[in-house]
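With one protein chain held back, the other chains of the complex are shown just where they sit.
Let's look at chain A:
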Amino acid sequence: MTIPADLRLRIGLALALPALLTTVHGFAPAFTALVAMLLLHVGSRQPFPWKRLLHLEGFLLLLFVTLPFTMPGTPLLTLGPLTASIEGAWRAATLAAKVSASVLLLAHLFAATDPLHLGNALRALHVPEPLVRLFVTVTRQLGVVRAEFARLQDAMRARAFHPRSNRHTWRSYGNLMGMLLVRALERADRVEEAMRLRGYSGRFPRTALMAPTVADWAVTAALVGATLLLLLWDKA
C-alpha cells in the first residue's frame, strides 16, 4: 500500500505535498520527486494517466519555449535579438519535473475514487455544505449532460450534418450549446423539486466516516516525511 485508504487523509496529502513541492528550487530534488512518483505509478495497478499528462505537457512545452529566453544568464543559443540562457533551461526543466510529479501524485491519489465518496470526505473535513453540494451534483450531472450532448450530436449526424468552417456550422453548434444549457437549467430545477419531495431541506444526510487506521496514518506520515527530506536536501 502506497497511499492511505482514508479519503480525508488523501485530500490532506493532495493539498500538502504539491504545496511543499512548489518550494523546491534545485533540479535534482525535483527530478527525484518525479522519478518517485513514476515508481509509485508503476507499483500500483492503475492505468497510467497518459491523457491527463498530455494536456499538461502542452503547457509545459510553452514554458520550455519561453522561459530560457526571459531569464538572464550564460547564453545557450541566440536567435536574432533573443538569447536563451542555460539557467532558464534548467529552471524550465525543474518546473516541468515539479508540475508533472504533482499531477502524477493527484492522479494516483484520486484515479480510482468515486466523486460521491469524495463529497462525504469533504464534508467530514468541514468544507462548507454549498461547495460540497455543488461538487457532488456537478460530477453527477456531468455524465447526464455529456450523454445528452452525444445523443444530440448523433441526431445531427443522422440528419446529414457535417461540421465545416461556415456560418451554418457555427450557428448549429451555438444552438447545440444553448439547448444543452437550457435543458441543464430545467433539469436542475426538476432534480431539486424531486429532492424536495423526498424531504431534502438543504442538507445531505451525513454518513459518518470511520477514523483512519494506524496503517493509514503511517503511510501518510511516510509520504510527508519523504517530501520533507527532499526539501531538506534542496535547502542544504
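Everything that follows uses one rule, which is that contacts are C-beta pairs under 8 Å (C-beta built on N, C-alpha and C of every residue); 3 or more make two chains touch, one makes a residue touch a chain; residues count from 1.
By definition in this document, contacts and distances are computed from a predicted model.
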Original post:
The chain dropped from view, which UniProt name applies: "cyclic-guanylate-specific phosphodiesterase", "Fe-S cluster assembly protein SufB", "Cobalt/nickel transport system ATP-binding protein" or "3-oxoacyl-ACP synthase"?
Top reply: "Cobalt/nickel transport system ATP-binding protein"
Subject >> Candidate in contact with the missing chain, chosen from A:L76, A:V127, A:L152 or A:M195 >> reply: A:L152
Subject >> Option touching the unshown chain, where A:L176, A:M195 or A:A226 are the choices >> reply: A:L176
Subject >> Hidden partner chain, residues of chain A it touches >> reply: 148, 151-152, 154-162, 168, 172, 175-176, 178-179, 182-183, 186
